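All protein chains but one are shown at their positions in the complex.
We call the chains A, B and C, going by the order they appear; numbering starts again at 1 in every chain.
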């Protein structure tokens, strides 16, 4: 942490800050510059709210230096994490790129079984599908809940695909764990700390979506809650951020992929469906995500998007998915990976 | 809803969309323009995902017309809601502007009792203070929890102030209700739907903070979850949004105040502490919020900000609060209200 | 400037950075911390691109410490600047709050003369009106140009109001100077450096609007271009920034007012018309801007907004302006100023 004093800070004011810094258990290194004094502070006290020092007289600002997360960081673990998912233990984070696909919501047995078969045929390794749906409006379809979970499990049994499904409450955590291979924590719940803590105690891998306008630090700290709770198997999922852009549901910042690969050992997958919001934009962004180095994709696929109960606008058809897979395969090969 | 067809859409493609519109229970009004056909759709089916129609061939976009919320809307209830809070039943949403103040977190008995007395003296009508703290980092102080709630109740008993405190989980809802006068739902939980549903069943008024980058529609739909659950007593709290601005913790968009006054009968209060993040900016934004027509303020006040366990940088002192109150009073008077 | 090394940087790598720092004419202070080494650099070399040091091996990031502007800064000049505008030399930046009003575009003589009389009657001190209009579409009305300037001058002669009008090119700078009292540089041109340099040489005060998504630093550096060019009379105008919010043309961040008052001696005025985009939101934001401490307002007023040739949606009527002025006056009084 660096404390920057305002120009004209007196010796006493600098000393007052030094006293505060020491109270916080840190060691100070004051540096007197041409215009102002800065105080570099050494020591790792991530738990204290050092921002409070900003309120001392003549302090201009506090500049943090250390990353606020630890266990998620490449500083603590250099080796990349590989997280095995589903009955076939596909290793997300290894040399292979894994594609997860399926409908936004489980709607009925025929739909989920048919889609599961189709995405399996296409070469995907996971099946997504929502049983508990967090919906912006209380009047929207909220999911089939437990029945949906059972249908997903049935689809896994029939296909060997890893089932990825969202958990939205501590109360239903156990039930979801019973049926799912991967627990999805959605963008809206990225900072739902009781839920993160419960996921830390669950025995299943977690796919943690980036919050709607989270920074990378906030996202990695959310992962840190889960790891800190005892669960190292966290997959990060970039799904787009909110910006002023109005033609897409979210802006998909693929730069997060190489940046996260610098900062964390955790695998990173991309969701081009929520990342764009429109089916005609999905294939290009699937390709771009693989090219940028994503460890996998999670894509919304629906056999009849015009009648989908949610996210129809951003769902592609199984046929489109089948057509896309060889291109993605070539992309992976071009950077020395495969599918 | 308006469906906009692409230029060159054939009669059959337009008819296909008309068939879809009818399936969704709506009545169509096609209008053939110079460049393209648009199909206005009549009927209120808020529950269906009409976005799916976007996936039909040659559809360019879907333009929604109706507000997605109902019970929160001035279309359904013109009369402004007044929500009485605390032992003295102060009516938030009436002609008086109510100021709520207190520390970010309850730290210990001396702190909360001392601050409560000070803000009462200053003329505030509510005491804020966190017992359960949702913190970005798992290593930060997480609050005194039940003990904190009891201290808040004690402060209320001593001062008559309405206690406003955050609830962060369904599990602790009953416990918080036992001690609080107003349940705060924080920005991170604005779309935690199980929590909103539980708040809908709680017998206490709810102060619902705007999510970090929520639209007004999303925010009002979150309020709709609570009202729909049976609790009409929802106070909206603007606390700033995330933008590219880097000198403040959030950007505080006070325009939300007059806009919400058009759209909803619910009271609107403003949090200039989170809305700015820095104590030196808080007084000006308290004044501006009252001038813009806010029904109240919620302000972080700490007797020793340099040592606050959270949000020290944005906390003002009791003395600053005392100095600010007469100015706010003159602001209120200038627009025909008082405090 | 602080150079933060990555963990594990070798002594040679730290030395390499120290060598670079010295090459840039700075003096280094390396500090070896628990996790990493940081190198504080002393000396004011604003002209060099120190970001380049980021490319040295094992450098994690560069943290700037000094504000990049000088002459606009309160570090260089503590006393607040008062800038006299118009034939009556109204001092913007003094204890009085000055209101400037008028149409988006000068449309014809009757319109501008009628509006000028009305805003003068209301108590305004300046008349705004565009003669050269930078329009998003090449098919939109581009302004009356020189004829518009002459009409503005005529309106000034009739009323004594200070004429504020936009200059959009170096070529027309002299012509605009001939007729205007204040040169407006619009948001789109905030980083048009040849134009800023020309404004630096013009003998007239400049009202510099904030760019659509400029930071405060970028805005103050744009002011610095003008001051550096020889013209100290710069008035900053906050007009809203682009965010994800969709109900308003721009998000109006009034926090900029108190923050700028910390950083710069230049006066700050607010444009609630562009800052909201909708007439029904303008009065509340006029009040809030004065309450926040703005030195003035610039407001779009049109006698017939339904037929305005530009910005009709955000124009208020002269009658609305007349009704608003006493309220603004009470706001100013409440904070110890007047109008």
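Following the convention adopted for this analysis, contacts are C-beta pairs under 8 Å (C-beta built on N, C-alpha and C of every residue); 3 or more make two chains touch, one makes a residue touch a chain.
What you see is a predicted model, and the numbers here were worked out from it, not measured in a lab.
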Quick one: which of A:33, A:275 or A:305 touches the chain that's been left out? A:275
Of C:149, C:163, C:221 or C:257, the one touching the omitted chain in the full complex: C:221
Pick out which of B:40, B:58, B:113 or B:153 touches the chain that's been left out of the picture. B:40
Using the touch rule from the top, list residues of subunit B that touch the missing partner. 2, 4, 7, 29, 31, 33-36, 38, 40, 42-44, 63, 65-66, 75, 242-244, 246
In terms of residues, what is the contact footprint of the unshown chain on subunit C? 20, 23, 46-47, 49, 51-56, 62, 68-69, 134-141, 168-171, 188-189, 191-194, 211-213, 218, 221, 224-225, 228, 242, 278-279, 305-313, 315
On subunit A, what residues meet the omitted chain? 213, 215-216, 241, 243-248, 251-255, 257-259, 262, 275-276, 280-281, 283-285, 287-293, 327, 330-331, 333-335
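Here is the rule we go by: only the chains that are shown with their structure count from here on.
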Computing the C-alpha centre of each chain, which chain sits at the greatest distance from subunit A? C
Rounded Å distance, subunit A centre to subunit C centre (Cα mean): 38
What whole-number Å value describes the gap between the mean CA coordinates of subunit B and subunit C? 31
Where does subunit B touch two or more other chains at once, residue-wise? 213
